[in-house]
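Every protein chain but one is kept in place in this view of the complex.
When the chains are written out, they are named A, B and C in that same order, and each has its own residue count from 1.
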Amino acid sequence: MLDETAKGVFTIAATPFLPDGALDFESLDRLVDTYAEKGADGLTILGMMGEAGKLSADESLAVIKRVIGRSPVPIVVGVSAPGLAAMSALAGEAMQAGAKGVMVAPPMGLRTDAQITGYFHNVAEALGDIPFVLQDFPLATGVQISPSVILQIVADCPTCVMLKHEDWPGLEKISTLRKASDAGARRISILCGNGGMYLLEELLRGADGAMTGFGYPEMMRQVIDACHAGELDHARDIFDAYMPMIRYEAQPGMGLAIRKHTLAQRGMIAHPTLRKPGAGLSAAAIAEVDALAARQKRRLNDLGL
Amino acid sequence: MLDETAKGVFTIAATPFLPDGALDFESLDRLVDTYAEKGADGLTILGMMGEAGKLSADESLAVIKRVIGRSPVPIVVGVSAPGLAAMSALAGEAMQAGAKGVMVAPPMGLRTDAQITGYFHNVAEALGDIPFVLQDFPLATGVQISPSVILQIVADCPTCVMLKHEDWPGLEKISTLRKASDAGARRISILCGNGGMYLLEELLRGADGAMTGFGYPEMMRQVIDACHAGELDHARDIFDAYMPMIRYEAQPGMGLAIRKHTLAQRGMIAHPTLRKPGAGLSAAAIAEVDALAARQKRRLNDLGL
Amino acid sequence: MLDETAKGVFTIAATPFLPDGALDFESLDRLVDTYAEKGADGLTILGMMGEAGKLSADESLAVIKRVIGRSPVPIVVGVSAPGLAAMSALAGEAMQAGAKGVMVAPPMGLRTDAQITGYFHNVAEALGDIPFVLQDFPLATGVQISPSVILQIVADCPTCVMLKHEDWPGLEKISTLRKASDAGARRISILCGNGGMYLLEELLRGADGAMTGFGYPEMMRQVIDACHAGELDHARDIFDAYMPMIRYEAQPGMGLAIRKHTLAQRGMIAHPTLRKPGAGLSAAAIAEVDALAARQKRRLNDLGL
Partner (left out) sequence: MLDETAKGVFTIAATPFLPDGALDFESLDRLVDTYAEKGADGLTILGMMGEAGKLSADESLAVIKRVIGRSPVPIVVGVSAPGLAAMSALAGEAMQAGAKGVMVAPPMGLRTDAQITGYFHNVAEALGDIPFVLQDFPLATGVQISPSVILQIVADCPTCVMLKHEDWPGLEKISTLRKASDAGARRISILCGNGGMYLLEELLRGADGAMTGFGYPEMMRQVIDACHAGELDHARDIFDAYMPMIRYEAQPGMGLAIRKHTLAQRGMIAHPTLRKPGAGLSAAAIAEVDALAARQKRRLNDLGL
């Protein structure tokens, strides 16, 4: 079971499709294998970047079973849904299939502190003893969660074992949460998203790792390992080498298309297809990504990577 | 099949629950019967007021089948969903079960005209030849749809046969749409929501009827019939008699609890239960509703109703 | 000075313009006189309904001075502004001119409880010893304020002496705040807005009066007086007679045009002009208002009013 000690790299998995929009299970297998080879300690599936909302209930379950059957590392399943009944049903199926935990983002429209804590109280009750990740991603959800609200949820809900941190700006939030756990609050795992954009600073502030799906997932492994080895300058060299691409992939609404293009270029999936509604990249954008990839390769070579 | 000629009263049906939160199918039967007796020309189920988001997929289908098996009038099914795959799957099941059409509200987050028309193009494509109702409810969805956007969707999507109009303010929008269809644009049905708050003015502006779930659904029948009979003063007398209650029920986030309280008081359902998350009424609110109901009864008596 | 004991009717004053958009000071005088004659205990100027945002700084000051020089009742001045410096400057000028207090709505964009309390701490500091009204109007500002946040601001800021309550739904909020002050929290004045739509229930929940600008401001006086006299049925009769018009005026974005039409029809101002950007009423809307006014007059006649 997922618990507060989780750390390292939980890669957010893309969901591969064939050119006609059907699920591409062969690519899914290859993707799972490659994520693990490139250093994932776990995988998160059916998150926002997994195009979860575009799958039918049957397809979601098929993806869950396929990934869990294949993966050598633990699986977390995104179960955000407009209603608790659907969330609870999907979470139950995922856990029965072998998932280690689930991830929940608050629905758009929550505003006050009381609304947010109330929502997660209901989530925790609906999920029973299933451990869950609280996804804090205001840019996508519009829900702004204060550190004090997170601490309240952590205090009230023992099954909340991890924060997927992608508030922006969010560095002070990590420091605040760590100061609170140092002072006696229950310490939960903090893995960071935002495409890795602030990964190095996040680690220095006390994060336990990354949970994101950057098209070169080995970046997270390399940066975290260098940090843990105390080689901070080396970590910065690596991080900076990937930075122009991280930044380019960070364009909201385009990030997934860029990421799938990269995964396809690298042979990790067969097709860069996004399911509708969801557009591919323009020729200009493809040229931009490819130029960045070529430079990145040279810089990583210079670093012996 | 639902088409552009639909008119009259399409009552938005509540979904009744037992005190423990389970679906109350006996009450559902009684509710369907009573809605028809009180003058419904059709029913709309699994809309926002039907707590659709709180049902699992299996429960949704069970409700659809039960209502369609019972109802003497045509059924429209709300199928709004975060993704097109889930929407399309539910719509297919509903139509197979005998529904006459489906209703779709745009997801929160759509902003520009192009985003909104693009979304409904995708919806129409995903639904194939299933006729659909465009639900225009900015207070709930946050999506503001210009008249020109509605006209564009109507022009582009022949399966868009009805507007559920609950923009606020929205009277000029009805006039604009009717002016456009008088000038040659395809004329679709316009049924109005907003709890009936502006029903009389909406009819005078060219709406074809009401699609809402006010706790006294006979109000819509009575007002529409009086208007059609040319008895405008009588229509206003009826409308005004219900107005204090319409206004009270219009409180966002509380309307459903008020409505279910009324339905339970009137014996149309067994319990006023809302499924979680969703609170019941305070003692003070119940006293307020009951006081309004008592006065309303006297005024309707005076009108011979 | 405005303080926690304020009660009764604080009418929100419109700002009259000539047909060419210039300030109409003669109408302003007449409006101030009439508001007082119709029972206002105070006036609030330069609020959202006073088209404050459309006045230059010089014009705002001219309006403030004219109204204060004319009015027999105390004046509250709306000073909401994007920045504290502008707010503080305007508040200082208003108080120097003889205003009794100011009103502040939070800027769009505030979300978490901490952001909102932090903002009002800054407001209180910037205003020094000037008493202020906290305007709680989520439909217009997008800022949702929990009862606990209001209580925190009241506890922290002794100069916060009044709540302009126009949350929707908001009845439980009044009950919660009154329960808190009954239990020992500082009791501030609560005057209610929302065009008077829930005035009767608000009074029964513990509100101290109304602060709104309904086109027939005598309604607030009559309803409050009847309530205070213990004639609740009479109060309801009056309230119900105005209800169809209250509801019609409640259309967001159109309310001011309707109100100015009414004020002009009643001879309280010379022209219904709105300053740009801001449209007048269509012919259809004018016909609707006039029909409602005629019926309202008859019903009030029947009540001996």
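Here, a contact is a pair of C-beta atoms (placed from the backbone, for glycine too) under 8 Å apart; a residue touches a chain by one contact, two chains touch by 3 or more.
Here the structure is a predicted model, which means the values were calculated and not measured.
In the complete complex, the hidden chain is touched by one of B:M1, B:A114 or B:A229, namely B:A114.
Of B:I145, B:I174 or B:M211, it is B:I145 that touches the chain left out of the display. Within the whole complex, the absent chain has one touching residue among A:V67, A:A105, A:V143 or A:L171, and that is A:L171. Here the missing chain is touched by one residue of A:G184, A:G230 or A:P252, and it is A:P252.
As for the chain not pictured, it touches subunit B at residues 111-115, 144-146, 148-149. Although one chain is not drawn, its touching partners on subunit A can still be listed: residues 168-169, 171-172, 175, 197-198, 201, 204-205, 236, 239-240, 243-244, 246-248, 251-254, 282, 284-285, 288, 295. Think of the hidden chain as still there; on subunit C it touches residues 51-59, 81-86, 88-89, 108-109, 118-119, 122, 142, 275-277.
Criterion: only the chains that are shown with their structure count from here on.
Subunit A and subunit C have centres, each the mean of its CA atoms, that are 47 Å apart. One simple way to say how far apart two chains are is to compare their mean CA positions; for subunit B and subunit C this gives 33 Å.
Mean C-alpha position of subunit A lies 38 Å from that of subunit B.
Counting partner chains per residue, subunit B has no residue touching two or more of them.
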